[in-house]
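The other protein chains are all here in position, but one chain of the complex has been omitted.
Think of it as A and B in the order they're written, each chain with its own count starting at 1.
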Amino acid sequence: MSHASLPLLSPRPASPDEAPVLAVRGLRTDFEARTGTVHAVRDVTFDVRKGQRLAIVGESGSGKSALAMSLVGLVPPPGRVVGGSISLNGKELVGLDDNGMSQVRGRDIGLVFQDPMAALDPLRTIGSQFVETIRVHQDVSVRTARKMACELLAEVGVNDPARRIADYPHQYSGGMRQRVLIAMAIANDPAVVIADEPTTALDVTTQAQVLDLLAKICDERGNALIMITHNLGIVEELCDSVNVMYAGRFVESTSARSLFETPAHPYSQALLDCVIDPATTRRGAMPAIPGSPPDLSVDEPGCPFAPRCPIGRNEPRCATERPEPRTLSTGAVVRCHFASDITGGEA
Amino acid sequence: MSTAHEPLLKVEKLNKSYGRGMSTKNRVQILHDVSFELRRGQTLGLVGESGSGKSTTASCVMGLTGADSGLIEFDGVDLTKLKKAEMRRMRRRIQMVFQDPNGSLDPRFTVADLVEEPLIIHGASDSAERSRRVEEVLDRVGITVKQAQRYPFAFSGGQRQRIAIARALVLKPDLVVLDEPVSALDVSIQAQVLNLLSDLQDELGLTYLFIVHDLAVARLMSHDIAVMNGGRIVEAGTSTEVFENTSHPYTRALLDAVPGARRRAKALAAAGDGPSQEGL
């Protein structure tokens, strides 16, 4: 399916000379399992600039959620960041103790999670959880915090917030809870908001509303957004740049426009083929990627996608030599021996 | 044997409500006069969001939930009137595949045992014959004899769903109710399982009642579509009719809400040559 004819978001990466809000270099996160060490995040490097909307696309087990948690120092044990650097406005986060990270979480980096039904404490009112979130970082009275919370709830589309703030989570629908959680994530005006599959647990119409809300928030507040998703439709709709993640690495980093028009990595191409528009497709076979994702406890010598790749399956080089990042003329950075501007055009 | 195109499953004016007590005001109507027909060898996609009643409909067809009123006719027999023993015999002809393969596969049994179990329950006494059937069906879904000696946890999500499919097909059913069979799987794996289901349908002449929230998946798999909202079927027809000449505003809203598709629609409308946006 061709995406070339589709009008896309005007890319809005800020001028490159502006210092990035978040600069990640060579980040590595391991999980020590009994069966061996799982290398969930392997040498990930990227920048996030003010106002940028960056997508990290991958399937389950690609390491995208481990990456999100690494950025805020909340990798669940037995996982931990084992190398690399995360620089937030020049401040190094890797190696910071928990108290130091606590000051960053919520204030500089806000998080929105996948399952809104499980993300709020069922025993406490929305108001009490919201006030707590504000007062962790801002020296304001409970009264003031409550007022701020009401304003934020109104901003994300909760009707009658003065009354609804006294309700418990179970009195909210899934979509409304996700709105509340978005309001909480932006309560302390973080420079970066990370949304980890924020709409996967929601119905499609609710999903659309929540995506609209996220877009509105980013426009109005000017914060950077890191959208972690498996859904390329969301990327197309919301993001200006994309990192495609496979087996713990970014295999393609590029603008959203270039990904949809000229996907360079064979995995990106295969993922795009799986995007189906129900309005135009006919009944028939679905384009599939053969095989299954690799075992992350093995650090294979070659390209991890090679066994599933239409090119790599037959190329001995792909099995033995790990592709290093290369920059193509489109500006895309790709980890593939065979990706070129020409293969991109053929997709 | 009936011919193709004759409905294998006919559901008429199915009603179902939940609630305590006899008084009507405490009862919640889950299904309102749900009617549809499913032709032999074809797939009906039952589309809707959570709470639309699509899973309750499936549950009624499976005989897991009793309906308040209405008719469920399978191969000319009204299932709602069957006695327990007759229903049990009928059940081997109607099988189900669930969303979460982990929930339906008991972790204490090997895959071969799990797939053999339905045969034992339904009284296939010849053990050699059973093994042959199990081997055949597992081979068909792409699980080797050697793999089948392992336990479910040794398999990936996609493979587990294949095992669940094998378990459903081992009894050679006519109708398979697929309840969100791929929504827990990754995109690349989804395609593998969907293609397997399509191939099996073509080869074995299976009829599918496909419960699904993903419109793209519904479109790829289904001959006919019924869109459910609030316990009612709001739009029904062939896949092409429903998706290309959408008449009901709810279906339109569903289609427009698909990320990506939605933006393209907006862009096209802005460019002035897009489809009209009535119903929004």
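Simple rule for what comes next: a residue touches a chain if its C-beta (ideal position, glycine included) is under 8 Å from a C-beta of that chain, and two chains touch if they have at least 3 such contacts.
As a working rule, contacts and distances are computed from a predicted model.
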item: Record-based protein name (UniProt) of the chain missing from this complex, from "Glutamyl-tRNA(Gln) amidotransferase subunit A", "Gas vesicle protein", "ABC transporter permease" or "Response regulator"; value: "ABC transporter permease"
item: Omitted chain's touching partners, listed by label; value: A
item: Residue in contact with the excluded chain [from A:T29, A:S62 or A:T133]; value: A:T133
item: Full-complex contact with the absent chain, from A:R105, A:R179 or A:R257; value: A:R105
item: Identified contact with the non-displayed chain, of A:N188, A:S255 or A:S292; value: A:N188
item: Residue touching the undisplayed chain, where the options are A:A19, A:A33, A:A118 or A:A162; value: A:A118
item: Contact set of chain A toward the excluded chain (per top definition); value: 72, 74, 76, 98-99, 102-107, 110-111, 113, 115, 118-125, 129, 132-133, 136-137, 167-168, 170-172, 181, 184-185, 187-188
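Rule of thumb we're sticking to: only the chains that are shown with their structure count from here on.
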item: Length of the line joining the C-alpha centres of chain A and chain B, rounded to whole Å; value: 32
item: Chain A partner contacts - residues on chain B that touch it in the complex; value: 49-50, 156, 158-159, 186-192, 194-195, 198, 213, 215-223, 239-240, 243-244, 253-265, 267, 271
item: Residues of chain A that touch chain B when the two form their complex; value: 6-7, 59-60, 203-208, 211, 230-234, 236-238, 270-271, 274-279, 281-290, 292-293
